[in-house]
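Up next, subunit A:
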Amino acid sequence: MSTPESYIPILIQLAFSIGFVALALYLSQLLGPKKKTKQKLEVFECGIESQGDARFPVSVKYFLSAILFVLFDVEVIFFYPYAVNFRELGWEGFVAVLTFVGFFLAGFIYVWKKGALEWER
Partner candidate 1 sequence: MNPIALILLFPLLGFALNGTIGHKLPKGIAPWIGTLFIFLPFVITLGQWDILSNDVEATIKWDAYTFFNLDGIIFKAAFTLDRLSIWMTLIITGIGTLIHLYSISYMDHDPNAAKFFSFLNFFVFNMLLLVLGANFLMLFFGWEGVGLCSYLLIGFWYQNASYGKAARKAFIMNRIGDLGLLLGMFLIIKNYGSLEYSDVLPAIAQGTGGSVLLTSIAILLFIGAMGKSAQIPLFTWLPDAMAGPTPVSALIHAATMVTAGIYLVIRCEALYALAPIANEFILWIGLATALIGALIGLRQNDIKKVLAYSTVSQLGFMFVALGVGAYTTALFHVTTHAFFKALLFLGAGSVIHGVHDRQDITQMGGLKKMMPLTYITFLIGTLAISGFPLLSGFFSKDEILASVFHHNIVAYIVLVIAALLTATYMFRLLFLTFHGEFRGTDYALKDVHESNWKMTTPLVVLAVLSILGGVLNLPHYLLHTDGFLASWLRPTFLIFENPAHTDITTEIILIGVAISIFLFGFIYSRSRYITKNMSPEQSTAGIEKVLSNKFYIDEFYQKAIVRPIEFLGDILFALVDTLLLYGLTFSVHPILRFIGRFNRKIQNGNIEYYLLYMVGAIALLLGLNLLFA
Partner candidate 2 sequence: MIAIAIVFFGALALLFIGLNKEEKSLKLAAASILGLAGISIFAESKGIINVDAFFTWVPAGMITFNPTAQVIAAILTVMAMIIINLMPAVSRKGMDVIALMMFSLCGGLLMIGAQHLVVLFLGIEILSIPLFVLAGSEKDDIYGNEASLKYFLMGAFSTAIFLLGATFLYGGSGTMYYHEILLRLSFAEHFGEFPILMQTGLVLVSVGLLFKVSAVPFHFWSPDVYEGSPNRIAAFMAIIVKIAGFAAFAQLLTAFVPMQTWYSNWMLPISAITVLAGNIMALAQQSYKRMLAYSSISHAGYLLLFLLQPIQENFQVLGVYLLSYGLGTAVLFYLFDKYATSQDKTVGIFTGIAYTNRFDAMALIVATLTVAGIPSTIGFIAKYQLFTAAFPTAMWGVLLALVGSAISISYYFKPFRVLFKTESDVQPSIHFTWKYVCLLGVTLSMVILGLFPVLLNWIF
């Protein structure tokens, strides 16, 4: 089972899949028709005309909101395995998850009190 040879099928599959993707991309560029006009090369931005550079500093508030969102998003991820094992884990699992949610809630309240969720400040 654990001899290096037993990994060969995986390696073959890996090589095959990478090769297929690379080949497909390359072929589509090679075979596809190309008509380059000025309008076609313009950055497409929901129909609105683009202005300036994309690399300008964004207000830190966006990042803050984003990272808070990610945090609570990740919290939710943990509910899925818990939901699946709800019955098996019983009361002990329930208490554990409650603690977990409690800590998160404390964090949420702190963030709220701290005023991180207020846009205008």
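Operating definition for what follows: a contact is a pair of C-beta atoms (placed from the backbone, for glycine too) under 8 Å apart; a residue touches a chain by one contact, two chains touch by 3 or more; residues count from 1.
As a selection rule, all candidates are chains of the complex that A comes from, given by their letters.
Computed from a predicted structure; not experimentally measured.
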Problem - Touching partner of subunit A in this complex, picked from 1 or 2 - result: 2
Problem - Interface residues, subunit A side, partner candidate 2 - complex - result: 92, 96, 106, 109-110, 113-114
